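Notes follow the structure.
Here the complex is missing a single protein chain, while all its other protein chains stay put.
Chains here go by letter, A, B and C, matching the order in which they are written, and residues are numbered from 1 within each.
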Amino acid sequence: MPRTTEFPFLVDTTIPTFPDSGIKIGVVTFPGTLDDRDAARAARLAGATVVPLWHADTDLQDVDAVIIPGGFSYGDYLRAGAISRFAPMMSKIIDAANSDAKLPVLGICNGFQILTESHLLPGSMIKNDHLHFICRDQQLKVENVNTRWTGLYEQDQLITVPLKNQDGQYIADEKTLDMLEAEQRVVFRYEGDNPNGSRRDIAGISNEAGNVVGLMPHPEHAVELGFGPDHTGRDGITFFTSVIKHLLEAGK
Amino acid sequence: MPRIVVDVMPKPEILDPQGKAIVGSLPRLGFTAFAGVRQGKRFELSVDGEVTEEILAQAREAAATLLSNPVIEDVVAVTVVDDAE
Amino acid sequence: MPRIVVDVMPKPEILDPQGKAIVGSLPRLGFTAFAGVRQGKRFELSVDGEVTEEILAQAREAAATLLSNPVIEDVVAVTVVDDAE
Partner (left out) sequence: MSAPKFNIDTVANAAATPHEEQPWAELGLKQDEYQDIVKLLGRRPSAAELAMYSVMWSEHCSYKSSKIHLKKFGAKLDEQMKKDMMVGIGENAGVTDLGDGWAVTFKVESHNHPSFVEPYQGAATGIGGIVRDIISMGARPVAVMDPLRFGAIDHPDTARLVHGIVSGIGGYGNSLGLPNIGGETVFDPIYQANPLVNALAVGVLRHEDLRLANASGVGNRVVLFGARTGGDGIGGASVLASESFDDTKPSKRPAVQVGDPFAEKVLIECCLELFKGELVEGIQDLGAAGISCATSELASNGEGGMQVELTSVLLRDPTLTPGEILMSESQERMMAVVTPEKAAAFEAVMAKWDVEYSWLGEVTDTGRLIITWDGETIVDVDPRTVAHDGPTYDRPQQRPARQDALQADTFRSSTAGASLPETGLELRAALLELMASPNLCDKSWITNQYDRYVGGNTALAMPDDAGVVRVDEATGMGVGLATDANGRYAYLDPYAGAQLALAESYRNVATTGAVPMAVTDCLNFGSPEDPEVMWQFVQAIDGLSDACLALQVPVTGGNVSLYNQTGTTAIHPTPVVGVLGRFDDVARRTPSGWRAEHDGQAIYLLGT
């Protein structure tokens, strides 16, 4: 078989890697979860040890943080996240997120929808205003760098990560939106065109304590050169290095 | 203001994945009384003024052509609801 | 066999993208009588045997906790329908 090694590398393959941190990050899998392997890869590349968490189990296995990845957890025909919210693993996560330990939880896309259905985050998601599934490279502004998942970004930094969903229009009543703004809990806003009609261009929010963060776009798809937006995007890796840094500083 | 309600359900012989997913989850939540669930759609058409026979006929036609997909769905009811009642 | 019908609609203050799309396409198809359309969900829960008060209570709870999301939706009705009627 002829070799393809004569061709030049398109991208710089000497990507910076992060040292093994000893931090344990759990990645939850529901039967219809799709991006769990991506979330696991992202956490691993950032230096974490990944612990798979099965939706039907009840043991959090001493993880230091949890990612609820994207997908269609139970088919999501009823409402995204409606059924998953009741999973045994979710009750454990809800308790741990609300406990004094304030377990860091990141909900991506379907994970964000599950966090709102679980009332860990306010508001809800409805169908995109144009009614279509949309997959595109999306620019975001990072508006709050004080959460567990955004500490290594710069205030108002613009990042590009993939967005891909059908039910991504964030809505909440005006009072809730005003409260989120006042408490600086709008963590990410869409830059440029609003891709789905979300209120006030909101792409992601946090809870009061800043340990629970949810967003519709997918940072875990922008962690490796050659496989992210426009082949070079790596803006998403900072989510995972941020939480690891926070946990290391907190003495984990 | 009077509204016309159109109810659309998946045909009984057709697989209803939405209903199936709900049926699967009910017992886990402690709801054990239900043998089956089917999920359909409910449309509320609002009208300025009175619902005449002619408007109702339009609603029936819209139900059959636009609001439902006759290949896989049935229009099970087109009814007038008056909130004032 | 009796069934319990649960009707869920988007809250009035919430923009309903599907309803909006339908309103937009109605006039193009010649349906000019309707001022607005909202699209919600209709669930039919089937029961083996009779619908007791207890089962109806279960249905009401399922409607409020699982079948609807109170942030964006209202349960507008939980009714018993008997086909034999």
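In the analysis below, a contact is a pair of C-beta atoms (placed from the backbone, for glycine too) under 8 Å apart; a residue touches a chain by one contact, two chains touch by 3 or more.
Just so you know, these numbers come straight off a predicted model, no measurement behind them.
Contacts of the undisplayed chain with visible chains (whole complex): A, B. Of the candidate positions A:H119, A:H132 or A:K252, contact with the hidden chain is made by A:H132.
Although one chain is not shown, part of chain A still touches it, namely residues 1-5, 7-11, 13, 31-32, 34-35, 37-38, 41, 56, 71-72, 74-77, 132-136, 162, 164, 166, 218, 220-221, 223-224, 226-227, 231. Where chain B meets the missing chain, the touching residues are 10-11, 13-17, 20-21, 24, 69, 71-72.
Rule of thumb we're sticking to: only the chains that are shown with their structure count from here on.
Centres computed as Cα averages put chain B at a distance of 7 Å from chain C. For this pair, chain A with chain C, the centres built from the Cα atoms lie 32 Å apart.
The set of chain A residues that touch two or more partner chains comprises 78, 83, 86.
Contact of a single residue of chain B with at least two other chains is seen at positions 22, 25, 29, 39.
Within the complex, the chain C residues that touch chain B are 4, 7-9, 19, 22, 25-26, 29, 31-48, 54-55, 58-59, 61-62, 65-67. Chain A makes touch with chain B in their complex at residues 74-75, 77-78, 83, 86.
Every residue of chain C that touches chain A in the complex is listed here, in rising order: 10, 13-18, 21, 66-67, 69, 71-72.
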